[in-house]
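Just dropping this structure here.
A selection of the complex's chains, in situ.
Labels run A and B following the written order; every chain starts at residue 1.
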Amino acid sequence: MTASATIEFKTHGDGDIVNLTERIQTAVGESGIRDGIVTVCAIGSTAAVTTIEYEPGLKRDLPALMQRLIPAGVPYEHDATWGDGNGYAHLRSALIGTSFTTAVESGRAVLGTWQQIVFLEFDNRPRSRQVRVQLVGE
Amino acid sequence: MTASATIEFKTHGDGDIVNLTERIQTAVGESGIRDGIVTVCAIGSTAAVTTIEYEPGLKRDLPALMQRLIPAGVPYEHDATWGDGNGYAHLRSALIGTSFTTAVESGRAVLGTWQQIVFLEFDNRPRSRQVRVQLVGE
């Protein structure tokens, strides 16, 4: 059995972290699949999906880390190709990854208590975003 | 068809790397699923799951890399929220990721010869940990 849902939302641009956990749990619950696997995929190449404790401190720490490891505002070859100035965003996306997969048990995605599924916006402008939630199981 | 198992173990705190490969292969073998997908998920937000060659040199190199990229012992906003001093551990977890997925073929998880599935403990104290192994296939 398979099921899918699309979650749509708007972001404020680089540094925005969107907590998708409740919308994903709703999609899993409505899918009718009780046991199996759920994959959460960002559709795009300037964002990421990962897990983190969604609290105010880490919401500042994670963008600061990204800026330290892969700074915006310095030249990248990508920017010479397109002139859109978001080379840093593509690199962050490739580093962290655009997909997260976990188990489904009793109609819920399996996560730790302080482990939320988050969408990380890296692009240098507000975006309308889609995340695909795909389930396989029974 | 779906199947799952939970692997439980204790860690020694930050820097501990636990080779889960044999326990995962046993769980896959006992599942009755011969072909499909297996997902290995750390339950928690201060650890990670990835693959690496599990040998003594890399067991020292990987914690050293983590300390260089996301040092412990420096202030993070997270630590101001909770006072637990493990902000670095949450950030490392979000960067590396808490889940690994691969194919199952003939009742075995598909891996390279020197590619082991490992649990990375980042938290600043010994922990009791659970990893979920979830299969979907036939």
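Note that contacts are C-beta pairs under 8 Å (C-beta built on N, C-alpha and C of every residue); 3 or more make two chains touch, one makes a residue touch a chain.
Nothing here was measured: the structure is a model prediction, and the numbers come from that model.
*Asks:* Assuming the complex is a homo-oligomer with 2 chains given explicitly, what is its full copy count?
*Replies:* 3
Keep this in mind: only the chains that are shown with their structure count from here on.
*Asks:* Quick check: in the complex, which residue numbers of subunit A touch subunit B?
*Replies:* Contacts found on subunit A: 35-37, 50-53, 55-58, 60-62, 64-65, 69, 95-97, 100-105, 110-112, 114-116, 118, 136-138.
*Asks:* Applying the document's contact rule, which stretches of subunit B touch subunit A when the two form their complex?
*Replies:* 1-2, 4, 37, 39, 41-45, 69-70, 76-82, 87, 90-91, 93-95, 97-99, 101, 132, 134, 136
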